[in-house]
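Got a structure for you, questions after.
Only a single protein chain was left out; the remaining protein chains are all shown in position.
Letters are used for the chains, namely A, B and C, taken in the order the chains are written, and counting of residues starts over at 1 for each.
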Amino acid sequence: MSTTDIEQELTTEQQAVVDAVNAAAAATTAEMSDQEKYGVQFDHGLAWVNFPVGDGGLGVSTSLREFAADQMTKAGLQPPPRGSNTIGFGMAAPTIVAYGNEEQRAVLRKIYTLETIFCQLFSEPGAGSDLAAVATRAVRNEDGYLINGQKVWTSSAHNADMAILVARTDTEVPKHQGLSYFLLDMHAPGVEVRGLRQITGEAEFNEVFLTDVQIPAGYMLGEPGQGWKISNTTLNNERVAIGGGNPREGGMIAQVAKTWRDNPEYRDPLLHDELVRLWVEVEASRMMSERLSQKLAAGQPGPEGSGAKLAFATNNQLLSGLEIALSGVDGLRYDTYEMRRPVEHSMTGRIPGYRYLRAKGNSIEGGTSEIIRNIIAERVLGLPGEHRVDKDVAFKDLPK
Amino acid sequence: MSTTDIEQELTTEQQAVVDAVNAAAAATTAEMSDQEKYGVQFDHGLAWVNFPVGDGGLGVSTSLREFAADQMTKAGLQPPPRGSNTIGFGMAAPTIVAYGNEEQRAVLRKIYTLETIFCQLFSEPGAGSDLAAVATRAVRNEDGYLINGQKVWTSSAHNADMAILVARTDTEVPKHQGLSYFLLDMHAPGVEVRGLRQITGEAEFNEVFLTDVQIPAGYMLGEPGQGWKISNTTLNNERVAIGGGNPREGGMIAQVAKTWRDNPEYRDPLLHDELVRLWVEVEASRMMSERLSQKLAAGQPGPEGSGAKLAFATNNQLLSGLEIALSGVDGLRYDTYEMRRPVEHSMTGRIPGYRYLRAKGNSIEGGTSEIIRNIIAERVLGLPGEHRVDKDVAFKDLPK
Amino acid sequence: MTDIDLLPSEIEEDLRDSIRSLLESKSDSAFVASLYDDPDTDTSALDAAWAEELGLAALLVPEELDGAGATISEAAVVSEEIGRAVAPVRFFSSAVVATTLAVRLGATELVERLAAGEAFAAVACPATSATLDSGVTVVESGEDAVVNGTVPGVIEAAGADELIVVSGSGDDTIVASVAAADAKAEAFLTLDQSRRLADVTFADAPARVLGRGAQAADAVRAATVIGRTILAAEQYGVAQRSFDLALDYIKERRQFGRTIGSYQAIKHRMADLWLAVSQAGAAVTYAARVASAWQAGEETIEEAELCSLVAGSYASTVAVNAAEEALQMHGGNGMTWEFPLHLYLKRAKADELILGHAAAQRRQLAPLIDITLD
Partner (left out) sequence: MTDIDLLPSEIEEDLRDSIRSLLESKSDSAFVASLYDDPDTDTSALDAAWAEELGLAALLVPEELDGAGATISEAAVVSEEIGRAVAPVRFFSSAVVATTLAVRLGATELVERLAAGEAFAAVACPATSATLDSGVTVVESGEDAVVNGTVPGVIEAAGADELIVVSGSGDDTIVASVAAADAKAEAFLTLDQSRRLADVTFADAPARVLGRGAQAADAVRAATVIGRTILAAEQYGVAQRSFDLALDYIKERRQFGRTIGSYQAIKHRMADLWLAVSQAGAAVTYAARVASAWQAGEETIEEAELCSLVAGSYASTVAVNAAEEALQMHGGNGMTWEFPLHLYLKRAKADELILGHAAAQRRQLAPLIDITLD
């Protein structure tokens, strides 16, 4: 559906994309390193076609991204793997292009060429669902800002070169008003990264301790006090696009159905019904996501995205819990509790016990199911927001 | 356990009870009407032995009520059936003896002799869980108070002679402060009782419309503005004592287990597990109630009462829903939707459909399950109360 | 699997508007409630309106038989609206299940009467049975047959003009038709009076054989799959409307100075319910579209059957949950006859058992998704 009919007239914007692709293809040689090739793509505005010219874009509409990707593929231009710089592509770049000054926007090229890997320093031990409760301080001094605090739930911090950081520059105003948004050099003195061990044994995430880290004044994005607004831009970009076109019996249900099929000795009418019931739940959820993606394609954004996240967490947890019972004694075997730092986690590569434990995080990461239910109730159903006691009180006066 | 060993020395209070029983027995003759016999019991202080002398009591401790009942039975004195005047015995009498002046306390004898049947006029269409939102007005005039308003969920209103009534005497103060507590003659002009039809078809309860009903000033219990406090006394008396000593597989579970046993043709492994699971739930709940009653008997009040009410509602609803599925086509037959006014309702006398519909009320009447969960969370678990916006606002200024 | 488009078509939306405004004017909740007080309430005006005037009796009849030749998806929209209105309309039993049987068996004369709205038919199986089997004795003799036996709780048998009997399975399947005058249908008071049931007795009842053998078995299977899909759509309609009523109520009703919709426990339950109802809607639309594709020869019956069981088992449970939650959110008012909620609760609970309860449907689904117990 997304590929244009070759016979069809191209729009002016499409033509601009085609021209850029052709020019980039002409400028790319087989001898170039990957990094150099990515640089050529960036310089021709093919990194993010909707970004302004000069920032890796062509200034065309966002809906042309998929068209551009198709054209690049046809022309043999291979874009960088986004997974190598997830935060850079997904969160840092859109925020920097929106709020960065010219000097700051220079990092966009390095994000695209994978020279500068980003991580995100938002959450803190005391600021989880309530991100505006960030307590990390950024104090103005003659060299810029001095940062002190502790961040948590940072993925890939040990590989990152730069971070996007939210810190508090003013404690005299209410909590949402005293935050500012910074870029941070992860190699700067005073930045310490420690793996945060999870209940599975391994550490997918990190704690980051910031002790007297000096930041140049020019590393602040936007104005002092704009941190809350800017970080919401970032988080809106975090929202995973709901798939659509997912296969039937994909993901966790595939795993558990396989376990059922492979272990006839532990079958039981109750577990059977529970498995089929969850199969139906997952299928109904898949259809809702399918409908959402069709609505989006038709230009009708729908609210089902939050619902899909809620359903995903619930179904994954019930399925992984069931799988243990379907596996008899083998359900109680564990592979390793060793403290490791996996490059990425996969729900299907390991044993039922790992899946059971890891799936518990599905209702917490990326917004707890409680926060998601609030969002559905308030934004989708139009019910009143929760009573707030922290809106008009200076941050320093809030109970911690 | 409650019967005293005959060999044992009687306490002074016990001796007073024994003396009163003996005197009442001597004063009772076979020719007397039931009402006359009850009058003799009252006059000898045997109506409520813990009430003051003159009010149908002997001024002894409440714990002697069971002892007195045993002694009366032994002496052949038959007390009135409480079920004929449930509100009179359970709510009106304890409230009147606590707050009534001498003239008002005169009705106690008629409650006991069943000459005056009571009903309760508390809930209103706009004041359900939030009883303090009562909008029925009581306006002072030269003859006393003029009452206007509408009450709802009143049982036995069509048989009642008197009511206990909560009405608003002051709208200029916050809602909890402007209420007063009255006795009301149900035969007075302007009192209209209408059956309130329920989803089962019948009307167990009534709506009561009060239009320019004149009450003498002397019918107010306590002082103006004490209505909230006094009605809480009443409602505390409403709380059903948790049984203890209930039989295994009693009530709704007995009914549904019987349906299972009688209908082999609709058996199914899933419905089977659900029934056994609910059997276990009900049994666990029974054991919790049993423990509570033992704690109470040992002088250790526990918080399980609210939990028992919550469990009762949930289990009854699940069981009655299951029973329909266990009955095949017969589960869909209904006996009568005729608008009737039953003397009392019984869950076991009718068909599954009736039980299913009627059980829906179990999580609403006597405090919704939502209110019960609040109570458990706040009073048992010590969690904070809900945010209130109506505490410090004059009633007339509250949004309705 | 084909690409299934899940967004409503213009035709469907027009159809939705028509049936909704018809039901709003001819079958409001007071009218439905009146059927509980007087089961003999005259519904002939309503029957004429939907079946003849709006032409819904002919909706699923092919154009070559002078029908509307509509898709299952369009029929599902009608059914969803019937659920939203808990309307006492014999669409499911007569215009969908019985009509599908008659069409598939080439019973042209019966199809014409049904399509014209002149007659209504009922399939004589117990309402709660997972199959259409009548469980009676059918003795054939050429094109005629004699039927004996009793079928308890047949949907909308009273007032039907023809009773369709299904007997046997596979190659032994027989489908026959008995004129109402030749059977005894005793309507009884039903938990859900918006879809009445009757006990039907056949005593040496003369019947006309409509089909037999594999062809008949195929027709029964098709009618079951389509019927289940249409019923699921109705259940979704009941669920969505129950949810809407609850949402409206909690936005208005105040206790302790706040709307009860501002209490977080209520908000979270509504969020969960919204998710379940939305998923039911998506599953129903999907099943109806797949069934339409199957009708058009672009999908297999196996896929249509699978999707009908997904939608049926899911929507059936969601509808009951939605009606029960909606009642609870109405507090005491939900327990009154005056509020319409009880009509939804009764319909949802009765619908839950039609064509088999959810666990029974899941058991039928299991082999289709290769998750077998044995």
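The rule we apply is simple: a residue touches a chain if its C-beta (ideal position, glycine included) is under 8 Å from a C-beta of that chain, and two chains touch if they have at least 3 such contacts.
Note that the coordinates shown come from a computational prediction; the quantities given were computed from them, not determined experimentally.
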Checking the contacts here: which visible chains does the omitted one touch?
A, B, C
Using the touch definition from the top, which of A:Leu10, A:Val53 or A:Ile199 touches the missing chain?
A:Ile199
In the whole complex, not just what's shown, which of A:Ala133, A:Leu183 or A:Leu319 touches the removed chain?
A:Ala133
Which residue, A:Pro303, A:Gly321 or A:Pro384, contacts the hidden chain when the whole complex is considered?
A:Gly321
Considering the whole complex, which of B:Thr28, B:Asn206 or B:Asn374 touches the chain not shown?
B:Asn374
Considering the whole complex rather than only what is displayed, give the residues of chain A touching the chain that is not shown.
123, 125-126, 128-130, 133, 152-153, 175, 196-199, 201, 268, 270-271, 317, 321, 324-325, 328-337, 339, 353, 356-357, 360-361, 363-365, 368-370, 373, 386-390, 393, 398-400
In the complete complex, which positions of chain B touch the hidden chain?
248-249, 257, 260-261, 267, 269, 272-273, 275-277, 279-281, 283-285, 287-288, 290-291, 294-295, 298, 300, 304, 307, 310-311, 370, 372-374, 376-378, 380-384, 386
With the missing chain put back, which residues of chain C would touch it? List them for me.
263-268
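The rule is simple: only the chains that are shown with their structure count from here on.
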Compute the distance, rounded to whole Å, between the mean C-alpha positions of chain A and chain B.
56
Roughly how many whole angstrom separate the Cα centroids of chain B and chain C?
43
Please output the residue numbers of chain B that touch at least 2 other chains, ranges allowed.
270, 387
Junction residues of chain C, two or more chains touched:
258, 266, 359
